[in-house]
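A single protein chain has been omitted; all remaining protein chains appear in their positions.
Presenting chain A:
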Amino acid sequence: MADKSSSLEVEQQSDAAQFKMPVDSDHKATEFWLFSFAKPHMRAFHLSWFSFFCCFVSSFAAPPLLPVIRDNLSLTTTDIGNAGIASVSGAVFARLAMGTACDLVGPRLASASLIFITTPAVYCSSVIESATGFLLVRFFTGFSLATFVSTQFWMSSMFSPPKVGLANGVAGGWGNMGGGATQLIMPLVYELIKKIGSTNFIAWRIAFFIPGVMQTCSAIAVLMFGQDMPDGNYNKLHKAGEKHKDNFSEVFKHAVTNYRGWILALTYGYCFGVELTIDNIIAQYFYDRFGVNISKAGTIAASFGLANIVSRPGGGLFSDYLSKFFGMRGRLWGLWVVQTLGGVFCVILGRTNSLAGSIVVLLLFSLFCQAACGLTFGVVPFVSRRSLGLISGMGGGGGNVGAALTQLIFFHNSKYSTKDGIFYMGIMILVCTLPIALIHFPQWGGMLCGPTPGCTSEDYYQSEWSNHEQQKGYHTASLRFAENSVREGGRSARGSGHSKHTVPVETSPTDV
């Protein structure tokens, strides 16, 4: 027995030794080294956030240049509103499809393929001549926002539960930052091209090649340098029999029957969805209401999106921090409080009349709104292990539905002034955040109730697999995940050392 246990230990040590970073039993990193490119964990991080960033830059490249585009194409407020809705609608289904694709072929192939497929839409933005063309290119470009799901999936595959909130938050936040960066980049590029000697109606078209090229390069980088899981790519793992290639209908069933996924989809629509809506309307709002020029309006609009550099990661970090003391209940409370505060600042923004005041409130609003996004994806990885991709996709898709719906109701035509639209959007945030109180994990509890006695993480994650599948050992990854999420029980669970039903590795029989 002593020999067996020491050889087992040696095996585990040599397994872990192949990684530069400390890892858990799943080979997921237990630390997060932001400025490292250590293969495969941190490298995956940098590839995923940057490619997602490029997709955001493309999807929101049009809004800061709208003052020029609307004159070139003779757009009406309705045309602009429709295109804004289209830009976020495409990704609703794309995010669901992406979730499934990640579950089946891995995030590396799934995200790179999507990026390559949507890049022509970005290039074709330069050649449109009508409102219909504008709507179509924004619709197809918007599909690329589905790379959000592959980002979150990839991070959840590479980082251990204690760090997953932070990893998801930084990757998501730095990617979302693209929505802000583009409001700076596009006017800058446009002004530069105009200075070189182009007319305004030609200059904006040339400017669109920048996001297109960025996207193409990021897709190539993902394929050349990325890796799906710590142990290798999906096709390699499938071949070696190490990863069971799952069944789509089972993955689908376990995702759609989990009510927590649906609630998070709704609430994500009122932090992320609101963020997308603001990305679409805010530059025009400042340009038209306060009379600032295109570059200034872009800079102010950019500050909203750029706050993501700290706000969303901050949300993820805060989620992990709360989890240390209060477990999953802390994560849920944190999410509700922060998102509600975001709603409050949105309401205030819709009632602020001065330029300086609006900028200040906008910044506060951005911090809370984006932190809530980070906090949401501190909870999502725990909803399901088997259908992680599809649950992430549902959450992400819900975000886009929220954006489309909000733009449709408040910013689509001339019924509400933009100012009033913002005010009512804030009220909607407050109302649609309440359902978080309904989320309950039997093993960890929810906002209002504690855990159901006798339920463990293993039970929860194991219930996603049938007895037949369990006999074949398909559920082993889920069990490892359950072990590693012990901390979600809060301080009391950690104090007891192990989840109640885990048997120490050394004593489990290996020759049954």
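Keep in mind that, in the parts below, a contact is a pair of C-beta atoms (placed from the backbone, for glycine too) under 8 Å apart; a residue touches a chain by one contact, two chains touch by 3 or more; residues count from 1.
We adopt the following convention: contacts and distances are computed from a predicted model.
Since a chain is absent, check the UniProt entry for it and pick the matching name: "Electron transfer flavoprotein-ubiquinone oxidoreductase", "High-affinity nitrate transporter", "Synaptic plasticity regulator PANTS" or "Elongin-A".
"High-affinity nitrate transporter"
For the chain left off this view, which of A:Ala112, A:Ala167, A:Ala181 or A:Leu264 is in contact with it?
A:Ala112
Of the residues A:Tyr123, A:Phe423 or A:Phe441, which one touches the chain left out of the display?
Considering the complete complex, A:Tyr123 is the one touching the chain left out.
Of A:Ile206, A:Val256 or A:Val292, which sits in contact with the chain we cannot see?
A:Ile206
Can you work out which residue in A:Ser36, A:Thr216, A:Ser303 or A:Gln470 touches the chain that's missing from view?
A:Thr216
Which residue, A:Thr76, A:Thr132, A:Asn293 or A:Thr452, contacts the hidden chain when the whole complex is considered?
A:Thr76
For chain A, enumerate the residues touching the unshown chain of the complex.
On the side of chain A, residues 67, 70-72, 74-78, 109, 112-113, 116-117, 119-120, 123-124, 126-127, 129, 199-206, 209, 212-213, 216, 219-220, 223, 235-236, 239, 284, 287-288, 413-414 touch the unshown chain.
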